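Note that one protein chain of the assembly has been removed; the remaining protein chains are unaltered in position.
Chain nomenclature is as follows: A, B and C, assigned in order of appearance, with residue numbering initiated at 1 for each chain independently.
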Amino acid sequence: MTLYIARRFLGFLATLLIAAAIIFVLLDLLPGDPARFILGINASDASVAALRTQMGLDAPALSRFLSWVWGVARGDFGLSSTQRAPVSELIWERMAVTLPLTLFAMVVSMLVGLPMGIIAAMRRGKAADTTLMVMAQTGVAVPNFWFGMLLTLIFAVGLRWLPTGGFTPWDEDAGAALRAMVLPGMALALPQAAILARVMRTALVDVAEQDFIRTARAKGLTRDQALWRHGVRNALLPVLTILGLQFAFLIAGTIIVENVFYLPGLGRLIFTAISERDLVLVRGATLVLVVVVSATMLLVDLGYALVDPRLRRESGR
Amino acid sequence: MIPLLRGHPRLLVGAGISLLLALAGLVSLVWTPYPIEQVVVAERFLGSGPQHWLGTDHLGRDMLSLIMSGTLTSFLVAGLAAGIGIGIGVPMGLAAALWGGWVEWLVLRVSDLTFAFPAVIVAILIATLVGPGESNAIFAIGIFNIPVFARVARGGALTLVGQDYVAAARLAGRNRIAIAWLHLLPNIGSLIIVQGTIQLSLGILAEAGLSYIGLGTQPPATSLGLMLRDAQSLFLIHPWLSIVPGLAIVVIVIALNMAGDGLRDALDPRLRRQELGHVAG
Amino acid sequence: MSLVDIKDLRISFGQVPAVDGVSLAIDHGDRFGLIGESGSGKSLTALALAGLLPEGARVDGQILFDGQPLPANEAALARLRGRRIGMVFQEPMTALNPLMRVGDQIEESVALTRGDASAGAIVQLLQEVGLDPSHGRRYPHQLSGGQRQRVMIAIALAGEPDLMIADEPTSALDVITQRTVIDLIDTVCARRGMTLLFISHDIKVVAALCDHIAVMQQGTIVEKGTTEAVLNSPRDGYTRALLAASKIPRRRAAVITAGASVLDVENLSRVYRHGMWGRSVKLRAVDDVSFSLSKGECVALVGPSGCGKTTLARMLVGLDAPSSGTVTLDGEPVSPAKMRPITRAKMSLVFQDPFSSFDPRMTVERSVAEPLHLLRALSATEKAARVREAVEAVGLDVAVLERYPHEFSGGQRQRLAIARALVTRPSLVVLDEPVSALDVSIRGEVLALLAGLQEEYHLTYLLISHDLDLVAAVADRAMVMEAGRIVESGRPDDLFARPRHPMTRALADARLPNPA
């Protein structure tokens, strides 16, 4: 087992290092000069040049990259050029929104998607199966910003149960912060729940044909009991891999949903930072995002080994 | 192909609708009821009527023409993105299955890497490098497709690499690349097609998402996602403007998914039987 | 009043009747054997009795268990299955839940039937099936095929059933494990006085275990009666053919041209390393093997599963590289890397599973012609001629060339595999369990074909098999392998009459008496 973890962790670190290099190189090529952006239309070239040196933009690329990576290792992401605040602080502020939102959406999508998939598989071919799968099909097909709009119109504008958006920090008013999570979380969770339902159903239908289900029935279990006790756990393996991928979809999705519900999330931070050419901030935020997504995929892989004893002893791929 | 369709209504319906819409898109290359760049502000927000079957948008452009050319762009973007995914992802997957060892380790790391970069971030980075537009959306979504097809190809190839006919081919002196081309690719072809339809539908949704934050297709060209974005702020005044493109997206994605599922059922039994092989008795 | 009474059972999928009017009765304590080839409907009959038929099956006729018709609703049927019937299936690899310890899977069966699942009951069951209590903590993938089949039997016995149904329990096991499992079923049924329904395509196994036999063909019972009656004086033609096919015709001794050795193997070994640097575990799959084959000879390589015979075979044909030692064919070196195409064309391999040895997407012609890729000198017409010649040599019509593999039966595919092996006119052909995947009736034809080809083209065969009757009948010389080493070799009749090495003796003892 430790061999399996060691190999995967090594891979994880390698991915991060390459990702950091790619982010740095890509951002260095960005056209547009941050200093010019800050000083605007009428600023003279002299003051723009002054700001550039002040921000250290003229040093050679490699030394900037090395100092950046060394800084990141120590947790210091540098100073944001537009917002004069440490990047790590800005990112942490935004993570306090994006992470809970993504986890909320994951939980909702699991609570909705998995049971849907299981019931559809249990009632395969019957009415429940087709209706659930049609719902899943439509769920995947609706663009989440459109669904977000619909949710707002009904629950926020119409019924006034929930805010139309915005976010009050957790320490200030946890209740309001939680309420601010509900609608965006639902908008994010819908397509993922639909995907989960379909994957769960296919996995369970495949497992139902396995020999050990027939053995379980031979022991005296009914078809449903056999599926529930033995089938579901085995069907979770393929579902687990999808969960890892879904987290990457969710993080991407949050950027769009943050716009619809004007949430101060990491996605919008990156989006505005890029349009303001705040390279230090973009670099730091993108790297954090990449680390979070890769870490989740690593966790899912390790989770896979935990659930499936076959991977435990040998050195898995 | 015909027996394939008869047995599977879902495939028939799904493929039918998707092809019909794709055809409508293609027609827009040659002809649309009105040129989509033609702006007639005076005639904006018209409901559906004799001249404009689906009415006009906020710039007086004919909605039917916009939908047709929008469908074409959406299909084009999603199609090319899937093409990138297949073109790069499948060879990677096959190489991982055939060579194993560090090649496989590298392929897995590259796919982790591309997954770690959510499509939207890549789109933002490219948009600022090259400027927003269809090519940017194609590239961003394409990158995100690569690991998906790499995984599918690797998974499919791994089950086949253990088959005796692959050993027989090696005995016949075929090198790995010949084996991949002659034996592995044809046998995972159906897996790729099924995944292709799914990635196509996800690609159309992704393009809509990118257009929503202004990074996808740019005017005067149009796409379903862009139409949806422009109409979003007018939702309470002219809901029709966002219902039409929204429904178009939903119908296309459902049709593509139905085609994908139907294809999986149609191709699967044959695939499954020969894949497992079974001992007599 | 018999325990099981099946009257005019009919099972069909859509309009296709898989079982067409089967009637049979099994008395308490009886040992009933059901023989038939693949597709004869024998397994479906057993599954119908246990109410485990796949979805979409339409069942007519009547099944009485202990005088009562099988209950209709699923829950009652499940309870009956659990308490009164124990089942053992064919494929041990997939019959157990991979994510649960085997002990827990036995415990579940005990809890379902007897209410209390005391640890003692489980240990007692494990010992009864010849497993050590510590095996209970293991996962299925940590046990051998034979051990898993014992776990299956323990599960079946948990509910102290009246009827044990064994559907091909041993056909996936090698000969030694097969014998131990058969003996286990025999002693267990005797001790518990259980009724047994044993299903198999192998007459020897059924004859060894059962008092009554029924023979099924295409969904109907063609003959029923006591074992002696059916075996000694079979009334039905099909039964007679089946019995004849199980006795393999002895081949005339080969004329060996002395001195001309085709293949020379010196100190060949293959070592697998597991684990990270320091604590690596060495597994010696093939350990310092040396031998040589002379032209026209048919040599057998015999041993239990996992003894390394397939690894050795793959090294001989240059599929895998050895850790040390050399293989030379007609003086030329053999290894996956540096090996001239001409040398590779001089040898070929016929695989065990006919269904996985052909690319489903390729026509028979392209598959058979593929080895010709090694002989670039040949022109296209010469290649086409070779392909036709090979196909006709194995007794098939040239028309097969345009068709696809899935349109052929197992036997025909194995013939095509042999044609592919001959197309480059090799001097050495390695046969990896060539007939063990085929129905008994077809084995004879394929073996006769192989013998004929050997004589006609002066081929040298290396036959890998765990079927001692086959080896005794066909091979000139046999080499017994155990844990990667060749422990004994000589003429098969001498070996099995006076075995010196314990493994050879174990193989000899595992042979079932030839019926009649």
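By definition in this document, contacts are C-beta pairs under 8 Å (C-beta built on N, C-alpha and C of every residue); 3 or more make two chains touch, one makes a residue touch a chain.
The criterion applied here is as follows: contacts and distances are computed from a predicted model.
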Protein name (UniProt record) of the chain left out of view, among "Cytochrome c oxidase assembly protein CtaG", "Heme exporter protein C", "NADH-quinone oxidoreductase subunit K" or "ABC transporter substrate-binding protein": "ABC transporter substrate-binding protein"
Displayed partners of the chain not shown (whole complex): A, B
Sole contact to the chain not displayed, among A:34, A:139 or A:244: A:34
Residue in contact with the excluded chain [from A:78, A:163 or A:284]: A:163
Touching residue (missing chain; options A:15, A:192, A:246 or A:259): A:259
From B:41, B:177 or B:247, residue that would touch the chain that is not displayed: B:41
Those residues of chain B which, in the complete complex, touch the missing chain: 37-39, 41-42, 44-45, 47, 58-60, 127-128, 131-133, 214, 218-220, 232-240
Residues in chain A touching the chain absent from view: 31-34, 36-47, 50-51, 54, 82-85, 90, 93-94, 97, 149, 152-153, 156-160, 163-167, 169, 259-265, 268-269, 272, 274-278
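In this text, only the chains that are shown with their structure count from here on.
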Distance-maximising chain from chain A - centres being C-alpha averages: C
Whole-Å separation of chain centres (CA-atom averages), chain A against chain B: 22
Centroid distance [mean C-alpha coordinates] between chain C and chain A, Å: 50
Approximate Å spacing (C-alpha centroids) for the pair chain B, chain C: 46
Where chain B touches two or more other chains at once, by residue number: none
Interfacial residue positions of chain C with respect to chain A in the complex: 50, 52, 74-75, 78-79, 81-83, 85-87, 89, 91, 94-100, 108-109, 112-113, 139, 141-142, 152, 155-156, 158-159, 274-276
For the chain B and chain C complex, residues of the former touching the latter: 163-165, 167-174, 182-183, 186-187, 189, 270, 273-274, 277-281
Footprint of chain A on chain B - complex, ascending: 104-105, 108-109, 112-113, 115-121, 124-125, 128-129, 148, 201, 205, 208-209, 212-213, 225, 228, 232, 235, 242, 246, 249-251, 253-254, 257-258
